[in-house]
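Data first, discussion second: the structure below is written as structure tokens.
Note that this complex is displayed minus one protein chain, with the remaining chains in position.
As written, the chains take the letters A and B, and residue 1 is the first residue of each chain.
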Amino acid sequence: MKQRDLKGPHGTTNVVEETVRNPNVMPSPYSPTIELVGVSYGYGKDLPVIDDITLSIPQGQWVTLVGANGCGKSTLVKLMNALLPKGEGSIKVKGLELQSDTIGKIRQTIGMVFQNPDNQFIGATVEEDIVFGLEGQCLSIEVMEERVKSYAARLGITDLLYKHPSELSGGQKQRVAIASILSMEPEVVIFDEASSMLDEKTRNELLNILSDMHKSGRYTIISITHDAQEIAASERVLVLHEGKLIADRTPTELFQDEKILEMSHVIAPFAFQLTRELHRYGLDISIPNCEKELMEALWPLHLRK
Amino acid sequence: MAITFEKVNYEYDANSMWSQAALQGVNLHLESGILAGIAGATGSGKSTLLQMFNGILKPTSGTVQVLDITLRGGEKAPKLHQLRKRVGLVFQFPEQQLFEDTVEKDLCFGPINFGCSVDEAKERARKAMEKMGLDESLLSRNPFQLSGGQMRKVAIASVLAMDPEIVVLDEPTATLDPVSRAELIQLLHRLCREEGRTVIIVTHRMDELLPFANQWVILHEGRTVFQGTVKALIEQADQMESYGIVIPQSIRYWRAISEKFGLSGEDPCLSAEAMSKRIAELVSAEDV
């Protein structure tokens, strides 16, 4: 949270002006699901952690939030859900202004999955953990039973329902966390570095879950991540740097902009890195999706010569 | 030889009804001065293996030899103080072990425990900071006020301050951002290359370590299923999936290139820079 020793260039506000007004990323003819206007937040007299952020996210969009550790990403999403006291500016969720009397309603709309798989496991069994939020919504037993059954099945954890968290792996716990959140049927789901403590294979599984969620069209997804694959799968990337929103791009645009990459501490997928390096040798090929595509692009060059 | 394991078994709670085999018949040979990567899916026994390198865990049966110290299963272990001084073990999320009110005191904790004088310990603390690329001015700071990345480096420095011959790290880059991860791996690589220390890194992100490691060990369900060079690893890459490991992109691309251009005898180029250079050579080679 306190890391401000980044060497990146300053004075990039003009980038924001350009990108925020970029019509490509503002496709919303409807009222946006999340709308932030001039949001700032700080701890005491320190530099603000969040500095005058304005953005809007339409229903159904999959947005990734990137930036170096300590740039304020986590603070920003926690503000949306009132997990931190209100700062300056206005936050609207589905047109509803975030105020002390709307917190309950807004938390029903937004679900959050956190980084540490163990620390967010509230119940003593998987079933209890899923039910924890449902009980708070005062649902009837029949509805709860139905939800537990269907969401456990959707996330493939039906066999684990009566297990204690100590019997589960990190990846399984994250699935439970997602099932617990989705069973509350939120419209917005925020993933706060939810994949960063998982191994690569489980991370891919989580990515599949996110893709399925996105395809269903029911959820607006905001995901904080450093994972290149996860960024690539999303529709839109917001880059935070020292509490400011410095870029709003598509993943492909981000991966090709070295300056923004450096400021956001993101490393592009291997294919992008390789293509960029090949450019230096005068080999212009488009970015391959897999190794076969690379070979198809290289072979003609090879034969021509 | 820095580390040799012979038919090492390890069981948790060996004498109870909950005994669980974590390692089974592990054989391992790691030379001095190398950078070795250990990979394996969750629960494959990686963390258990690491804790045997400095005698935190002792083999249930089999022989573990680290430097000139031998631990045999079933025998009473010798005093481990010397071993721990020479083998620095960095646990996962090492920043969670910091406890002093200044960085300097935390860095001096290890050296003083191993018998250094206060002045000597301070000197070592300063050197360790330098090795981790940290500014000396941080020494007087409270470790809990540092950023996550800095705390991680301070915690690693607190082990380096013991001046160990072998440095063993359990997923040192976990939860760091990619740039900080790459930077940390480079610092660790420098420890190996410039100071000749043996560095052993457990990772579940093989790609970030591939360009640097000269040896790889793959564990699967408590057994060593692979041990060898990167080149040998690439030849057997197809089996990696069955061990629960995702084949890194760089290996996929290199294999495709090597197949197409017939480079099977060559040392692999696994960083984007090296690979593109090699491709450029190959593509233009026909010209000449």
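The rule we apply is simple: a contact is a pair of C-beta atoms (placed from the backbone, for glycine too) under 8 Å apart; a residue touches a chain by one contact, two chains touch by 3 or more.
Just so it is clear, contacts and distances are computed from a predicted model.
The subunit not displayed here is recorded in UniProt as "Energy-coupling factor transport system permease protein", chosen from "Fe-S cluster assembly protein SufD", "Cytochrome c", "Energy-coupling factor transport system permease protein" or "Ni Fe-hydrogenase III large subunit-like protein".
Within the full complex, the chain left out of the display is in contact with A, B. Note on the undisplayed chain: of the listed residues A:Ser40, A:Gln59, A:Thr102 or A:Asn116, the one touching it is A:Asn116.
From the options B:Arg84, B:Arg124 or B:Arg278, the residue with contact to the chain not on display is B:Arg84. From the options A:Lys73, A:Lys92 or A:Arg107, the residue with contact to the chain not on display is A:Arg107. Chain B residues in contact with the hidden partner, per the touch definition given at the top, are 12-13, 16-18, 20, 51, 54, 56, 79-81, 84-85, 88-89, 91-92, 94, 96-99, 109-110, 113-114, 144, 158-159, 162. The missing chain lies against chain A, touching residues 78, 81, 83, 104, 107-108, 110-112, 114, 116, 118-125, 128, 131-141, 144, 162, 164-166, 177, 180-181, 184.
Simple rule for what comes next: only the chains that are shown with their structure count from here on.
Taking each chain's centre as the mean of its C-alpha atoms, chain A lies 30 Å from chain B. Contacts from chain B toward chain A in the complex involve residues 41-43, 145-150, 174-180, 182, 204-205, 207, 244-246, 248-250, 252-253, 255-257, 260-261, 272-273, 275-277, 279-280, 282-284, 286-287. Looking at the complex, you find that chain A touches chain B at residues 1-3, 5, 68-70, 115, 169-171, 193, 196-197, 199-202, 204, 226, 228, 262, 265-267, 269-271, 273-274, 276-278, 280-283, 290-292, 294-295, 298-299, 301-302, 305.
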